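Only a single protein chain was left out; the remaining protein chains are all shown in position.
After this line comes subunit A, so read on.
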Amino acid sequence: MTLLTVDKLSVDFGRGATALHAVRDLSFCVAEGETLCIVGESGCGKSMTSLAIMDLLPRIARRSVAGMTMGETDLTRPGGIRAVRGNQMAMIFQEPMTALNPAFPIGDQMTEAYIHHSGATPAAARARAIEMLNEVGIASPEKRLGQYPHQLSGGLRQRVMIAMALMTSPKLLIADEPTTALDVTIQAQILRLLRDLQKRLGIAIIFITHDLGLVSRIADRVVVMYAGTRVEEGNVAEIFDNPRHPYTRALIDCIPQPGKTERGAMLGTIPGVVPAMIGDVRGCAFRTRCALATAGCEGVIPTHGTGSHQWVCLHETTLQEGTT
């Protein structure tokens, strides 16, 4: 069952020839209970995509979308997003250090939205908060409720954020780089926690990351984004075992693989940075960094593939023959 459908989402800053296109005609859907990973380098529009879904874009950004629905709810209507946001659809962020309000105890921050959405009594909301803190593995939750964010470590704060997001039993959790700001051991814990929670509660997750190594550990399906647009999409096996877009391939080459990568060997890098998509954009955005680029890459780029695995590249055959 499809839970979330996003059809031709674009996010622009400014207008006309100087407009910056942060997200361009991005379409994807999320099924109930699955994890969709959106992968790409910094600046490729991942976070803008997640904020656009939640209608949390900065005021200067312009969103246009052909259609966006969650279940029966039309998210393009103000009433639609208001009914769903923070209720059926929750979000956690990259920076747990700043995402909680320093001025209020975490119990207050956890319960306020729950009370708003469900009309529960403060006592019931408190009980729910304790239950959720237990759920995310926080010891002595009663004590934590009275504490302020600055009294908690980064890992604990991210757990609190997750618990807070789960208060209303959402069907979809958008996690925007939730482990990036944490150190490695905590990262692994948070990742395991998210996976456990998903199994137990059956929530769908949109996991946004630049780290392809994480993707292989949690994703069901993957959307690879480059310069604001989708370049490849497939389930996790298709992406890792048979990457078709040169960008996906380059990203995978950047991950060290035990047993495969030789000791002392150089890891892959992609030279250059994601170009800013300004003004009238045409052709494949990756052509400036792509080893396979030809003159044809400035024209219309076809989408290949059928079913779950799709990619957007001029060179269908070159990659099938295998260049690496």
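In this text, a contact is a pair of C-beta atoms (placed from the backbone, for glycine too) under 8 Å apart; a residue touches a chain by one contact, two chains touch by 3 or more; residues count from 1.
Here, contacts and distances are computed from a predicted model.
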item	value
"ABC transporter permease", "Sulfurtransferase TusA family protein", "Hydantoinase B/oxoprolinase family protein" or "Carbamoyl phosphate synthase large chain" - which is the UniProt name of the missing chain	"ABC transporter permease"
Candidates A:V30, A:A52, A:V65 or A:L100 - the one touching the absent chain	A:L100
Chain not shown: contacting residue from A:N87, A:Q158 or A:Q310	A:N87
Touching residues (missing chain, whole complex) on subunit A	54, 56, 82, 84-87, 90-91, 93, 95, 98-104, 112-113, 116-117, 148, 150, 161, 164
